[in-house]
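Yeah, one chain of the complex is gone here, protein chain that is, but the others are all in their spots.
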Amino acid sequence: MKARAFNYVRASTVVEALKAFEDAQDDASYIAGGQSLVPTLALRLQAPELLIDIAHIPALRGIELQGDWLRIGALTRHFEVLSDPLIRLHAPLYSEAAPHVAHPAIRNKGTLGGSISHADPASEFPAMTLALGAELEIAGRDGIRRVPADDFFVDLFQTAIEPGELLVAIHVPVVRSGHRWAFHELARRRGDFALVGCGILAEFSGDVVEHVCIAFFSVGSTPLRARQAEEALIGKKLDQVAIAAAQAIVGDDLNPPEDEHTPPAMKRHLARVLLGRLLGEIARQDV
Amino acid sequence: MSDLVNVTMTVNGTEVSHSIAPRITLADFLRQTLELTGTHTGCEMGVCGACLVILDGRVVHSCLTYAVQASGAAIETVEGLSERTAIADLQEAFHQRNALQCGFCTPGMLMTAHALLSQPGVPTREEIRDALSGNYCRCTGYEAIVDAIAKVARDRDAGVIAQASEEVGAWAC
Partner (left out) sequence: MGVLTPLDRPNSYIGRSVPRPNAKRLLAGRGRYVTDITLPRMLHVAYVRSPYAHARIVSIDAQAARKMPGVRLIATGEDLAKLCTPWVGTMDHFKGMKSPPQLPLPIDKVVWSGQAVVAVVADTRALAEDAAEAVYIEFDELPAVVDIDAARDPSAPVISPELGSNLCFHGKIDTGGVEDIFANAAHVVEEEFHFGRHTAVTMEPRAIIADYDVSEAKLTVHHATQTPYQFQDIYARHYGIPESSVRVIAPDIGGSFGMKLHMYHEDMAVVGLSMMLGRPVKYVADRIESFVSDIHARDHRVRARMAADTDGNILAMDVEDVTGIGAFSAYPRTSVVEGNQVYRLMGAPYTFRNYRADLQVVFQNKVQMSQYRAVGHPVACTVTERLVDMIAEKTAHDVFDIRSRNMIADDAYPCTSPTGYQFEALSHHACLAKVKAMMNYDGLRAEQAELRTKGIHRGIGIATFVEITNPGPAFYGVGGARISSQDGAIVKITPAGDVHCSISVTELGQGTETIIGQIVAEHLGVDRDRIKVMTGDTDTTPYGGATYACRGAGIGGETALQAAKKLKANVLAVAAAILQDEPDRLDVQSGWIVEAGTGQQRIELSEIARIAYFRSDTLPPGTQAQLSVAHHYAPQGYPFAFTNGIQACHLELDVETGLVKILKLWVVEDCGRVINPLLVDEQIRGGVVQGLGAAFFEECVYGDNGQLTNGSLADYLVPMAVEMPDIEIGHVETLTLDTQLGAKGVGEAGTAAASAAALNAINDAMKPFGGTIAQVPMTPARLLKALGHI
């Protein structure tokens, strides 16, 4: 189980990384933490000619409050997500999800940007990116662009990042008073990819749901928002009736693939259970 | 074929330089090039935890890192931690509690335990089990490993308290 041969270059700036990719005529991969990439190379599922190491680019680092937005550098590692006070305060769903992301050693190396751009539909961070309504800052030959999370996750392991482009930072609108949130996932073993997972960010006006974002993972080819369940809650008090209404419809929001171990009916059932539990938790946060 | 690249890193306190193929993982570099066979490879895809080493102060899978990525970094393996007696109490507790059988997972277990016990506070059994969530063991059933780590955590804490009260005592005099 050894990777095919490749060449390696360490980039010190974004421009250098982009240039290296272009020079390799697209037969290249960026590597940051490498926690998802390296196994695919070991299994020879992928075999790029060139690996471009972006882990030493200063511009991809740092966590910074910029007005109403928190800018999180793409190289921020999972353990930093777990422990960083700014993330805890302003983008708490990332902090809550972080302990569930794999295991300590993976969290020491894996990066937030890597996880989001890898876009595994079973991963926590891509879904929380949706739930938080983040925007993704992407660098390419033509400069920088920002893509809202809702437009970012395109298909299985496919994002709005075009070949050669690089995710630079994640911009998260900071949570405000009136926001409540909850995260949970159902996994067979600690650190496993979840059977079903969900993060919810809700904005209340008094005891009425004004806005809500329900993001599921492990229920389709991308992380996805439960739009109909969200609709069912907006303008409602978060009582048993409203929760039941959201639960009743959430199955239609999801698109789980056929799988012998976790059939779609099971995923939908678990999503209903999880949604009920999380909304109940949010209802109880009422102070 | 790929070009060889020069890598230089500090391994167990000693700087090493080698010209290697980029596809060589840090695990294979340590085991084959440097003959540090205490680091084991059980799955080569970052699942089993037998290959854990310390890279710039944090525990990582050496099978999920290419040696070239680690160029410029400081690495510690079980051999290094043993030689500088950083984990002597953990090794003793594992030995007394028989917290290993075949021993193949053990260096990885020691890395995780070392990292956990480098944090402040005394972890609960649940926290110890949680920290071990990425370390496979097929022999022990884990309980003895949890026991051994819990014992060292308590002993180290008691040692810190004893040391602190000694200091307080000295100051009071």
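Which chain is which? They are A and B, in the order written, and residues in each are numbered from 1.
Everything that follows uses one rule, which is that a residue touches a chain if its C-beta (ideal position, glycine included) is under 8 Å from a C-beta of that chain, and two chains touch if they have at least 3 such contacts.
Remember, predicted model here, so these are calculated numbers, not experimental data.
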item	value
Positions on subunit B where the hidden chain makes contact	1, 21, 23, 31-32, 35-45, 47-48, 50, 77-79, 82, 91, 94-96, 98, 100-107, 110, 125, 128-130, 132-133, 135-146
In subunit A, positions touching the absent partner	1-5, 39, 43-44, 186, 188-192, 195, 260-263, 265-266, 269-270, 273
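Here is the rule we go by: only the chains that are shown with their structure count from here on.
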item	value
Residues of subunit B defined as touching subunit A within the complex	1-3, 5, 21-23, 25, 28, 44-46, 49, 52, 55, 58-61, 63-66, 68-69, 71, 112, 115, 130-131, 133-135
Touching residues (chain side subunit A, partner subunit B) in the complex	1-8, 10, 31, 34-35, 38-39, 41-43, 51, 53, 55, 79, 102-106, 108-109, 189-191
